[in-house]
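Of the protein chains in this complex, all but one are displayed in their positions.
Presenting chain A:
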Amino acid sequence: MSAGAALAARALGAAGPVAATLALYLLARALHRRARAVLLSPLLVVPAVLVTALLRLHVPYARYMQGGRLLGDALGPVTVAFAVPLYRHRALLRRHAAELAAGLACGCLVAVSSSVALARAAGLGGAVALSMAPRSITTPLAMAAASAIGGVPSLAAVFVIVTALVGIVLGRVLVRRLPLASPLSRGALLGLGAHGAGTAQAMELGPVEGTVAGLVMICAGLLVLALAPALRGLLATAVRASLP
């Protein structure tokens, strides 16, 4: 096969997965606009349909990723774009540095440690449990953190999605039930607990809640990613020491 033919074959192999993912995404988004149920979220529906299709058609994941990788690469620019809200709201970040730092420290500590501990208690394997450590941070950062911690990036992406779905339900209840007087604490709760999905929910509560949730989401991601090399040894020891 000539180089040109090989290139054409690769492009064709990549086009299928990209087109299928894109079409399902647009369809699921349109559906979700009409019926806003958590179980109809494109977050759940699109991966579920794709997983079922791959299993039914006996297409290996590596084959799907020939195209899927192209979409995944866009998470790089997404990460770069996080600089925009950080810069725009630098005054708010400075004014409430103490509150936000306290929330980030407590929230990240509880999220990471309880994820891994509960995963082990539930009898999940070491690599699976480690992939759960960054589940409360936004996907592009969680995948990088997972590989630095010794987990599996794609499993981390799945756990981040499950966190979003669970967080949409829990966030609504907790924001209503907990005695939180400040929009700052409501926003931080949603942004740290349920990253992007929480931020979207916080936007509906109010502009301050939404902005704070977005900022906390980004800062929590950067914090966990920065601590990932240190967490690696710590969590590996904890996972080995835990029973199953």
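Going forward, contacts are C-beta pairs under 8 Å (C-beta built on N, C-alpha and C of every residue); 3 or more make two chains touch, one makes a residue touch a chain; residues count from 1.
By definition in this document, contacts and distances are computed from a predicted model.
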| item | value |
| --- | --- |
| Name under which UniProt lists the unshown chain, selected from "CidA/LrgA family protein", "ABC transporter permease", "Putative DNA modification/repair radical SAM protein" or "Molybdopterin synthase sulfur carrier subunit" | "CidA/LrgA family protein" |
| From A:6, A:30 or A:162, residue that would touch the chain that is not displayed | A:162 |
| Contact footprint on chain A, counting only the chain that is left out | 17, 21-22, 25, 42-43, 46-47, 50-51, 54-55, 61, 64-65, 68-69, 71-72, 74-88, 96, 98-100, 102-107, 109-111, 114-115, 118-119, 121-124, 128, 132, 135-136, 138-141, 143-144, 148, 152-155, 157-163, 166-167, 170-171, 174-175, 178-182, 184-186, 188-190, 192-194, 196, 216, 222, 225-226, 229 |
